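This report concerns only the one structure given below.
Here the complex is missing one protein chain, while the rest keep their positions.
Residue numbering begins at 1 within each chain, and the chains themselves are lettered A and B in the order written.
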């Protein structure tokens, strides 16, 4: 985490593993005790000279990578999953709901949360070709 | 509302009337003065041994039940509609916009808000079969 002398300043959270955003936005920002994670998808850690590449074609691969990408940003801002208030899950196919829930539950059991799990909304939208899931998150620290 | 000795701790908001979430998330969470309500749909109060059941097939029945479900979570966290900053409405059909607005206005007139109404975003997405509306909400207390 970046050293911040002014805790109320807005700070960009940019894990080294992350690909450059396709536009003028931050992967995450923190200001005071509020931390917002931008919509993450299942891209593998960035490699120089390679375009963003999904972890794989399956919902499982993309969901786990997406959650890992969200977690990196939380950690970059000094937060953990325990601080997360809201998780927004965007799927492309209603038929993926049960499978995503199973992967989601399995993932969070391994995270050993000590606080209650975040609230969540899941809706079904369009996403760029090849992407099956997108997730963003709002955290409150402290 | 749960008795909280530590007001800054993250607390799950779980009204007794609510069905068990289909995954490891909370119907609502509060931490400090921030309260987040998860995406609610028009399910009737839970009955043991019965699967989650929508209030009915119509937009009116589902919208009113969904709003009641959001309200239960707000109350569980010590909040009211007056504390709500943002309401996100997910509809499945653009043609439902005018009818939803009429029901929404009627509902909120009966709530006798003393503060200005929340901001709102309405978009049209896919939802599981039989569900016409989903709503989540962000509140700031105090």
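Everything that follows uses one rule, which is that contacts are C-beta pairs under 8 Å (C-beta built on N, C-alpha and C of every residue); 3 or more make two chains touch, one makes a residue touch a chain.
Keep in mind the model is a prediction, meaning the values are calculated, not measured.
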Task: Among A:34, A:68, A:94 or A:115, the residue in touch with the chain that has been omitted - done: A:34
- [ ] Among B:13, B:37, B:67 or B:118, single out the residue that touches the unshown chain.
- [x] B:118
- [ ] Please give every residue of chain A in contact with the chain that is not shown.
- [x] 8-12, 21-29, 31-32, 34, 36-39, 88, 90, 125-129, 134, 136, 138
Task: Residues in chain B touching the chain absent from view - done: 33, 82-83, 85-87, 94, 97, 101, 104-105, 108-109, 115-125, 138, 140, 142
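Everything that follows uses one rule, which is that only the chains that are shown with their structure count from here on.
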TODO: Could you work out the angle of the rotation that brings the CA atoms of chain A onto the matching CA atoms of chain B, rounded to the nearest 5 degrees?
DONE: 120
- [ ] Calculate how many whole Å lie between the centre of chain A and the centre of chain B, each centre taken as the average of the chain's C-alpha atoms.
- [x] 24
